[in-house]
Every structure is written in structure tokens, then in C-alpha cells.
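Here's a structure for you.
The complex appears here minus one protein chain, its other protein chains still in place.
Let's turn to chain A:
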Amino acid sequence: VSFTPGGLDCSISFVSHVLGKVCVHGRQKEILSVLVPRLTDLTKSDCIWQRICWRLVECVPDRWMEAVVLGFVQTAPRADVLSRLLGNLVVKNKKAQFVVTQKMLLLQYGHTAAVLQNLLGYLALDSLRRALLIKVLKELLETWGSSSAVKHSPPEQQQYISKAILICLSHLKEPEIESCRQELLTSVMEGVKCHLDSNLPQIRRLGMIVAESISSKINTDGPVLKFQYEEDDEARELKSLLVQTPPFCVVPSPPDDDRNEKADAALPGVLEGNKKSHPAAAVKPEEESDAELDSDDDLIPYDMSEDKELKTKAPVYIRDCIEVLTSSEDVDKWEATVMALESLVRKNPAAAREVSVELAKIVLHLEEKTCIEGFVELRQRAQVAILTADPIPVAKYLTSQFYSLNYSLRQRVDILDVLVLAAQELSCPKSHGKTKHSDVQKPYIQLLPGSDSSKDWRRIVDERIKSKTRRFATGRSQVERASGPNEFNSVAGHFFFPLIQHFDRPLTTFDLLGEDHFVLGRLVHALAILMYLAVNTVAVTAMGKVLLEFVWALRFHTDSYVRQGLLSCISSVLLSVPAERLLEDVIEELLETQSWLGDVVEKDPDGDCRRLALQNLLLMENLKKKLKTVPS
């Protein structure tokens, strides 16, 4: 038993007051970085010191309790240390309980995973506190599963809550899971639905991971829920939270073990390699002697394993392609046709023009018959080739089909992607005469087939916005490109206006403003890109006006992906429509939009939306400045 220096007469409450006052003034780090390690050591085995420590924190006045508890939770190295230091404070003190169970988990979301581990571990370590743990879990799940939270709260907060849920799950024991199994199940069901409905892939993935984890915990036997999603560092980190490593497992010399293991792994590899080369050498002389006995001439045959039957040749005429794709039973021929279709259409634009709409119809409905590698990309490239060969009729067809009945979401999104890719191709100057279209360097936008096209596009447009705000008036220092007529000029309107026309007219299977907000989001992004590509075309002002009205109609949409798209539309209008035209013809819509942008910057929950709105406001400012400096 060791005694404190200064005796036990020192009033603990005075120290608590000091501690509280210091913490509430923001000096938690300084004082606690000294205090906590000292207390950790002292309380390791000494019960009296533990009691002293508990008294210390319990005596902190309520108005300073929050700061002190927060400080302790953040500074403590591990959950068991926190447990020793705070004791059952959360049970005894209402304020502490509120801070730990409500404020830190539900109202704040800036803490690291380590802090979460400390906090929840602390709750898990004592039987009195475990009830709180379960209560916390239920509340977290309620928040996780509420659709309004999923829609309106920032993605960072949603991630934080998901992490907290996973850590709670890792601490739960069997009997506790049994008791709240039913509740867990219901909340998982509801929560998963809201998450999968979201347009942001990150939210979807969070939902999938949490649902999988919960399902694995409550159904230890029997089939477990399994989703398909991209496994990257973030996903792995989340999943690692599910497993609790016991705190005393830290082995003092892991580096040596690793090194040894690696050396062991290397050796067998080397041995195997040696073994392999020997048999190979042994076989060859045998074969040679065989050959000598076999034929009298000592002619050794070469390896003829590559000698196979010739593949079926693809048709050379486009009309043959049509025939094969619609009616042929021969799958080899069908495969060869699919692979050759794009290059055939590009080599014979005149022939393609004769049958363009029919071919577009066939390719739009083309389903994968056999397992070809890259089928989706082949189909998309073929469609782009057909569209660029004969833009106006095919665009008319595709845009009309976009709003027709009985198409799947994939097909509608395909139509949008194809229109955008073809528009990009048509608006790019062709370099040096005959180009191989697959090699054309897409100068400004890299559009990948897939659902992430919006992210890359945004990145590039952001760069362009940045370059504009820095006033690089002469453009970037690039090699002069060979100029040619803008092929997109004559067809821009045909791509753009039909897509906007019917967005508010719901069909039985397709309701853009209702359930199908995913397609609405993609539509809005596609319109933004088409607007951006229409720079220097004749129709650009009319397009800009119509697009701003469209944005105005949808500006309060609840889905953040749609809102990001709307903001990108505004950027495109500001970048593509010449300043004079904006001032003369589009000024009213611009002013209305400006007031909305101000609103978004202040109040929108999504970080990307706020950033885009800010950039738009900057662009508008620049526009005003530019117009002022030009002598009118």
C-alpha cells in the first residue's frame, strides 16, 4: 500500500474542480496527457488508487463533466484503462451517461475508431454497464435504419454510426444476442432497404457490410446474408472492427517472427523452382531418343499444340451482321459478329447509315447469349459507333425509347451513356486525318463504362473550373490540334431536348420523379455533360435556358446524387454558354439560380453539394467581373 505524497487529507473535490475548470477551458490535452498515464500506472493494481480516481471524476461538477469525460475517453489508451479510471461513472452520473451514450455516439461523429473502441469497450467491461451497451446498440440501429437519416445525414456520420454498430456487435455475447435477436432482425431489414435505395455507392456499401455482419451474428448456423461489393481498404477496415483482439495479446517481438516466416516461405519457393527445372531437363533427352528410334531421319518435331481449327469468320457486311444477330442459331458466328460489329460499322459508315435505326434497335436489345469477355463494353462501343455514323435518326430513336414502357433500368442508363459517349466523340476534333477511333485520346473527359462515370467527370470539370477561376485566358499550353468542323453542332439539339421533354410524365413502369431517382440522377449528369460538350454550337443558348429551368424545377430533390447533378448542370451552363448570351437571354434564370446556390452553400447536408455550389457562385462572380472589364 503506497500513500500519496501529501497524505490522504487532501480534498479530492478540489482537484476535481481544478480538473474540470481546466478541461472546460479547452486544455484537456495538456493536463490529461500528464494525468492519465500517471493514473494508469497507479491504478494498475492498487484498488485504493482506483477508488481515488473514481472519486476524482465523480466530484467534477456537472457543468464541466462533459469536457472531462470527453477528455478521458479520448486520452485513455485502451478500454480497460478507461474502465479503471472512470469506474461506473456512467451509471452513477446522469450527465456522464448522456455524454457517453448519446452525445458522443449520435450527435458527434468526428471521433476516430480507436476512441469508439475505448468507449464501447468500456461499456462492455462491467456487468452494470452492459445494459447500457445494449441500449446504445438499439439506439444506433434505430438511427442507422431510419430512411430520413440515410437520406439527410452526411456520409461521414453514417460511416461513424456503422463503425459504432460493428464494434458493439463485436462485444455482444450469445445470451444478449438471443434476447434482442428479433429487434436486430427488424432493424436490419428496414435499414438495408434504405441503404440500398441510396444513389451513393458508399452508402450502399456501408449498408451491405453492416447487414452482413449483423446477419452473421444472429444466424450463426444456417445461411448467412452475403452481398457483392468492392473490397477495398475501407471495407476491410470496417470488417476488422467486428473482431476484438484481446488486449494482452501484444507479442514483444513480432518483427522477428515476420522475418522468419518470410524466410521460410521463400525457401520452399526456391526449392520448388529447382525441382521443376530438373524434370524438364530429364524429359527432353528421353523424347529425343524416342524420336530417333521412331523415324530413321533424326527430325525432331516442333511443338504443334497451337494448331487448332480456324475460328468461324465474322461476317464482312453489315446486313449479314443484322441477320446473324437476330436469327442465327450458330453461337460461334454470333460471338464473332458481336466482336467485329463496332469495327465494321466504323469502316462502312455509308452502309451503316442505311440500316442505322434497325441496327440500333437490335443492339439495344442484345442480351448476352454466350460468355464473351467484355460483352457490356462491346455492346456499348457498337452502339456508340452506330450513333456517330448516323446521329439524327438514331438519337431520335434512342431518346424516344428512353421514355418508353418496358425497358429495364440498365437499358435506360445504357441509352444515356451511349448518348454521352457519342456526343463526346462528335465534339472532339479529329487529329490527323484517319484515326483509329479506339486510340483517340479523349482530351478532357475520360468516361469509363460503369456507374462511376460521374465521379471522374466531376473531377475533370472541377479542374477546368479551377483553371478558369485562375484566369488562364489563353488556355493550356498544348500542341495545336488539327481543326475540323464541329460535328456535334448539327445534332446537339437532337441529343439534348428529347431527353428533357418528358421527365415529369410518369409511365406505369418508369417514374423519374418517384422511385426511379437513380435513373433521374444519371439523366441529370448526362444532361450536364451534353451541355458541357455543346460549347461552340449554335443551340447552346437555348439549351442553357431550358436546362436552368429544369434545374429550378428539381432543386429541392431529396437525393444528394441528383442535387450534385443539378449543380454540375449549372457549371456546364456557365462554362459553355458565351457570357454575352448569358447576360442577354438567360439573366432571369441565372439570378434565381444564384439565390438558390447561396442557400445550398449554407444549408445542404452533403459536402460535395456545398462545394459545387460554392464553385458555381465563384464562376458567376468571375463572369460578372469579366463582363465589367470588357468595354461595352
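Basically, a residue touches a chain if its C-beta (ideal position, glycine included) is under 8 Å from a C-beta of that chain, and two chains touch if they have at least 3 such contacts; residues count from 1.
What we mean here is this: contacts and distances are computed from a predicted model.
A.B. asks: Tell me the UniProt protein name of the chain this structure doesn't show, selecting from "Isoaspartyl peptidase/L-asparaginase", "Outer membrane OMP85 family protein", "GNB1L protein" or "very-long-chain enoyl-CoA reductase".
C.D. replies: "GNB1L protein"
A.B. asks: Of the residues A:38, A:173 or A:308, I need the one that contacts the missing chain.
C.D. replies: A:308
A.B. asks: Have a look at A:221, A:298 or A:602 and name the one touching the chain we're not showing.
C.D. replies: Considering the complete complex, A:298 is the one touching the chain left out.
A.B. asks: For review purposes, identify every residue of chain A that touches the missing chain, sorted by number.
C.D. replies: The list for chain A reads 280, 283-284, 287, 294-304, 306-310.
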